[in-house]
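Showing chain A:
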Amino acid sequence: MHLVRDLLDKQLIDVNWQKMGRVDGLLMEARPGTQPHIATICVGGTVLTRRLPGFVGRWSTAVLRRFGPRHGAPFRIPWSRVLSVDAMIRVDVDSDSSDAMASSRWVRDRIIDRIPGAS
Partner candidate 1 sequence: MRRGRHRGVGRGGMAAVLAALVAAGCSRSPREQARMELLSVRSWAASAQMVGERWMERAVPDRYAKRALASFVKKIESERSKASAADLPARAKAHIVAAFDSTARATDSLLRVVERGDRAAAAHITARLAARARDAHSMSERLRAK
Partner candidate 2 sequence: MKQKILQLTLGVVTSIGGFLEVGSIATSAQAGASFAYQLIWPVVLGTIVLIFLVEMSGRLAAASKLTVSGAMRDRFGFDYFVVPLVTLSVVIYLVLAAEVGGAAFALQLVTGISYRWWAVPVALLVWLILWAGPFSAVERWVPLVGLVTVVFLVGALELNLDWGALAHGLIPTMPSHDGLHYWFLVVNILGATIAPYLMYFYSSGAVEGKWDESYIGINRVIATIGMSFGALLAVAVLVVCARVFEPAGMRMEGYDQIALMLTGALGSWGFYLFAASLFVGCLGACLEIALAVAYMTAQGLGWRWGQDEEPRKVPRFVLVYTVLLALAPWLIVLGVSPLQVTSMSMALTAATLPVAIIPFIVLMNDPVYVGKHTNGWIGNCVVLFTIVMACILAVVTIPLQLLGGG
């Protein structure tokens, strides 16, 4: 399996087939002498902004940390919760109750619901 080709940046879908962001980052445990392994998928704005080069990256990460709904803390999915890997990555998470959709809920409650006719 190839990390970049098959996993990184792929669309994540939750247990009831709802979109919940993309594989923004992967965390590798690399202690000297032991074989490195990937145990966690990271999802979240700051994970993305840290990938941006130079000043833009640092600045946008700082902005998300101060104003982000969860202060930019990335949402972590342990590899054991991954159900299937193909065009999309399905994970055993109920996104609506999880922190992955925190910013979505924040936008919905703070902005969308305040507009009449949001039904």
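A word on the picks: all candidates are chains of the complex that A comes from, given by their letters.
One rule holds for everything that comes next: contacts are C-beta pairs under 8 Å (C-beta built on N, C-alpha and C of every residue); 3 or more make two chains touch, one makes a residue touch a chain; residues count from 1.
Here the structure is a predicted model, which means the values were calculated and not measured.
Participant: Looking at the complex, which candidate is in contact with chain A: 1 or 2?
Facilitator: Candidate in contact with chain A: 2, the rest do not touch it.
Participant: Can you list the residues on chain A that touch candidate 2 in the complex?
Facilitator: 4, 8-12, 18-22, 24, 48, 51-52, 87, 103-105, 107-108, 111-113, 115, 117-119
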